[in-house]
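Only one protein chain is missing from this complex, and each of the others stays in its spot.
Labels run A, B and C following the written order; every chain starts at residue 1.
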Amino acid sequence: MPVRDNVEIGLNRFARRGYDLDEVSLVPSRRTRDVDDVSTAWQIDAFRFDIPLITSPSDAVVSPATAIAVARAGGLGVLNAEGLWTRYDDPTEVYRQLRAASSAEAGPPTALLQQVYAEPVKPDLVAARVKELHDSGVTTAVRISPQHTVALAPAVLSAGIDLLVIQGTTVSAEHVTTSGEALNLKEFIADLDVPVIVGGAADYQTALHLMRTGAAGVIVGIGADSWSTADSVMGIRVPLASAIVDAAAARRDYLDETGGRYVHVIANGRIETSGAIARALACGADAVQIGEPLRVAEEAPGGGVWWDSVAAHPRLPRGGASAAAEPRGTLEQVLLGPAESADGRTNLFGALRRTMAKTGYRDLKEFQRVDLVIGGNGATPAGAGHLVG
Amino acid sequence: MPVRDNVEIGLNRFARRGYDLDEVSLVPSRRTRDVDDVSTAWQIDAFRFDIPLITSPSDAVVSPATAIAVARAGGLGVLNAEGLWTRYDDPTEVYRQLRAASSAEAGPPTALLQQVYAEPVKPDLVAARVKELHDSGVTTAVRISPQHTVALAPAVLSAGIDLLVIQGTTVSAEHVTTSGEALNLKEFIADLDVPVIVGGAADYQTALHLMRTGAAGVIVGIGADSWSTADSVMGIRVPLASAIVDAAAARRDYLDETGGRYVHVIANGRIETSGAIARALACGADAVQIGEPLRVAEEAPGGGVWWDSVAAHPRLPRGGASAAAEPRGTLEQVLLGPAESADGRTNLFGALRRTMAKTGYRDLKEFQRVDLVIGGNGATPAGAGHLVG
Amino acid sequence: MPVRDNVEIGLNRFARRGYDLDEVSLVPSRRTRDVDDVSTAWQIDAFRFDIPLITSPSDAVVSPATAIAVARAGGLGVLNAEGLWTRYDDPTEVYRQLRAASSAEAGPPTALLQQVYAEPVKPDLVAARVKELHDSGVTTAVRISPQHTVALAPAVLSAGIDLLVIQGTTVSAEHVTTSGEALNLKEFIADLDVPVIVGGAADYQTALHLMRTGAAGVIVGIGADSWSTADSVMGIRVPLASAIVDAAAARRDYLDETGGRYVHVIANGRIETSGAIARALACGADAVQIGEPLRVAEEAPGGGVWWDSVAAHPRLPRGGASAAAEPRGTLEQVLLGPAESADGRTNLFGALRRTMAKTGYRDLKEFQRVDLVIGGNGATPAGAGHLVG
Partner (left out) sequence: MPVRDNVEIGLNRFARRGYDLDEVSLVPSRRTRDVDDVSTAWQIDAFRFDIPLITSPSDAVVSPATAIAVARAGGLGVLNAEGLWTRYDDPTEVYRQLRAASSAEAGPPTALLQQVYAEPVKPDLVAARVKELHDSGVTTAVRISPQHTVALAPAVLSAGIDLLVIQGTTVSAEHVTTSGEALNLKEFIADLDVPVIVGGAADYQTALHLMRTGAAGVIVGIGADSWSTADSVMGIRVPLASAIVDAAAARRDYLDETGGRYVHVIANGRIETSGAIARALACGADAVQIGEPLRVAEEAPGGGVWWDSVAAHPRLPRGGASAAAEPRGTLEQVLLGPAESADGRTNLFGALRRTMAKTGYRDLKEFQRVDLVIGGNGATPAGAGHLVG
């Protein structure tokens, strides 16, 4: 197994040195290109997208309606099959409650999140939501957790899914249990007709093992957004730039070992600006999975509040909810511009296109080779770059 | 003697590069495991504990009653034999005074701490407190300082102690004095019937020498909590991750040199969250010695205020006292959950168990081999991770 | 091609380690010198300057009048041929509007900047402004963008320009387009009678290629001032100290390959204090291009507000505008002293002269060899060093 730079933290005990996305930057180099000559298209299995975006399966930003809107803007919306839309017939009132408990200063408390997610998931509702998406004609994708994959998959599949996302904080290809029955990912995927995206993975090895399960895409990162407390609660931190690079190395090795199967690497975790999207792709990701940046879209069901499902864990919540942010325009404006502010929070994929032009790359696959630099001041512009809320 | 990474700070003068716990993180890897299949048990000498916790001997969190409560929750409570409970017949009024001098913004002033600790220690009270603990039926442990070991040990031992903790900021196996009589740790321990835990030590060499005194456990770190000023006052800083790793190397070398004596390494210093506990154990500690995190337990005698005994030094105080924190639940909730917030401050050992499951380890000894990474943003979630108070 | 220090950010993917100006400092060494024996003179092509200053082509600080004032103080003023002065007959009202929308706390909003720059550039006005400068008798220079060079150059040249500055955020010698017509810099410069300064460039290779176009000077850096958001919006960051050093290496290699053509390296980006000017020159720059520091001059047309033209981009603004700063004296005082405050914001080039004296260097070319050190606390003096506004 290939080995990365090591640091000796004490006698004979080593740690890898990992880099986060904001430590890495792109270097414009010899060539520039017209912005109109650049393509940001991405294709996984038979599905083609104008922009390399799949959404986080967060109730704060993804409802059936916004999943469809994302698709129409060129990306892939992923609904959480274990979220509010499958626990409640009509979650409108729950959203209202969470929004009412938030302000411009603070988000809803952990206890309230724990309470609204205590309501059980209804398999019937899961099927109904998938059908709603499917009937709209867009590429349909939902997320289920590894724990509930066996139970929920039938409903999901029969309702007409295009892509299945099996996602937990960390997912391994080898789950050990003494309780008898664990999901065997490899067998499960082999039996399936639809392509699967699976994750998160945090290192080369886990990514490679997940690729070997037959997945079409592997999510890299544990979804640690700015409100994640995986660090304080579990001592777990995934420097994302390094994790993406390592997963891309696994992709290359797996491509070689299979004589040509290309598994997509999808980056997930504190990707909040167009600059971070560019960095993630530059490190080798094929697409990004983002949620929090979409909360400023007028259509966001959470009304500007952000939370990840892990913030609602009944015994060990591992993240908080954000205060409410002001809307910044329609989802399309947030994704495709034009931007009326300079903080990297709107025109997310228009900015990507321009970055590719300034650095001289024509498509995303080429762009993965852009020159990188470590170091330099993080720009902290006065009154920009930090989203209020 | 093995040598760690060195930095040349100037011509021919080298310093070791040390890492703090919060610079090191755990990497989930190939395997995951059911949380119910994980054990957090720890055993030292004949004493077995469900959780690898021994308390700091701080009056802020340990009274005879809370020592017993800690034991019942699965850990080891250590009462300070030179603290308020052995200086005052009934320290209730002193606690009231310290609490009254604190607020949500500031802790009691140094001068007040110096004043209440100016009252002499009464050997009779020492014996009485030990007896009280012993009679409760729990594993009994008290802390004495190296300076007063000779004077106080008889009272402590005859009252029925199970484990003796000899602890100062820094303790060496070779104390040089011209005043005639210094504690010879090796001889003292050899003559003793009860196992001894001794420290703090800051490097490989001191840890190894303390192991050679016959101690059952060695405390690593100088107890530098967030209020410690050892750094400003004495220029002394112990990057704890590196110190733990080095002490674990001493443990391995001593195991080899004795053909099988395993001395436990107990980490002590700014371990305030469940994430930090996981990091300390991942670096090689067998258990953690913590105090400050327990102050949010409803039973804490300090009522949410935290101070270490070094904050009360008559001529050179080397730490401050915290403001008062709000209670977060019973001691059992703080230690074993469930958590109603996401900041790593409650369900401390439930979180450890889950971390071990997510990284695929079954017991603490295996968990010491978990993959580590250096780098990555310290998660600073909005409104979480930092205890108000 | 020479290669700089590399960091492995993950398996087989490397990034160069770059340093920013504020990470690098000067070390006084063996020799000192009288301040009156030091020269800060700089010459490019036939033009000699007392101080190594060319202004950023920002409307916030450069009007025709201030361009003339800068020249009289010994530097080179560069007017933006695509700024307010060539969009409006009389931009006084526009300046008033921008100033009115600013306060001591916040600058004018992005939307207002986008609006005032939506007015088209008038080629007639371009010619008139150049003529005004030319008639004043000072060395005349204006900036045009690569996109509009072909269109605007004739007007500029016939009106009597001395030096032409072709400047965009990033300029390459090889712009690829499918739309048919791109500026061929090499041919354009070869046909020209006046010397050209071109940039910005961010690395050795781009700098070398731009030198090969026949330019007299190459601008290094992307003009990222403190309000730049290139980092958040595009993921692009140029650690300036390293970029200058690399461009100076290109200068040396190009000098060798041409047997003697010396192309000047001009540093541009977050150079806000006399200390930063000294650092940029010490790293190998022949001159600095600065704008923001001039906004505290009484003559600054923006009245203390700062913005770069990129802040007004119609679809993807990449910077903000500063709040209004209090004036600190005349332009001459700001450039040549005396200083009545200690924050490195006034007497910018008097300070440079004294630094050269304290480190023992007689002229700028020698000064490029001064000893450098990495590390050390950034001095953050109470109440100094940070310009209010």
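In the analysis below, a contact is a pair of C-beta atoms (placed from the backbone, for glycine too) under 8 Å apart; a residue touches a chain by one contact, two chains touch by 3 or more.
What you see is a predicted model; the values in this text were computed from it and never measured.
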| item | value |
| --- | --- |
| Touching partners, among the displayed chains, of the absent chain | B, C |
| Chain not shown: contacting residue from B:Gln97, B:Thr229, B:Thr330 or B:Asn377 | B:Thr229 |
| Contact with the hidden chain (one of B:Arg16, B:Arg31 or B:Arg252) | B:Arg16 |
| Option touching the unshown chain, where B:Ile144, B:Ile166, B:Val198 or B:Ala311 are the choices | B:Ala311 |
| Selected from B:Ser39, B:Gln97, B:Gln114 or B:Thr330 as touching the chain missing from the view | B:Gln114 |
| Residues belonging to chain C that touch the chain removed from view | 2, 4-5, 19, 24-34, 36-37, 204, 241-246, 248-249, 273-279, 282-284, 337-344, 347, 350-351, 354-355, 358-360, 371-379, 381-385 |
| Positions on chain B where the hidden chain makes contact | 7-20, 22-23, 106-107, 110-111, 114, 169-179, 202-203, 205-206, 209, 222, 224, 226-240, 242, 270, 311, 314-320, 322-323 |
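By definition in this document, only the chains that are shown with their structure count from here on.
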| item | value |
| --- | --- |
| Chain-level touch network, classified as line, ring, star, complete or other | line |
| Most widely separated chain from chain B, with each centre as the mean of CA atoms | C |
| Chain nearest the overall Cα centroid | A |
| Inter-centroid spacing, chain C versus chain A (mean Cα positions, whole Å) | 39 |
| Distance between chain centroids, defined by C-alpha means - chain B, chain C (Å) | 56 |
| Overlap residues in chain B, where contacts from two or more other chains coincide | none |
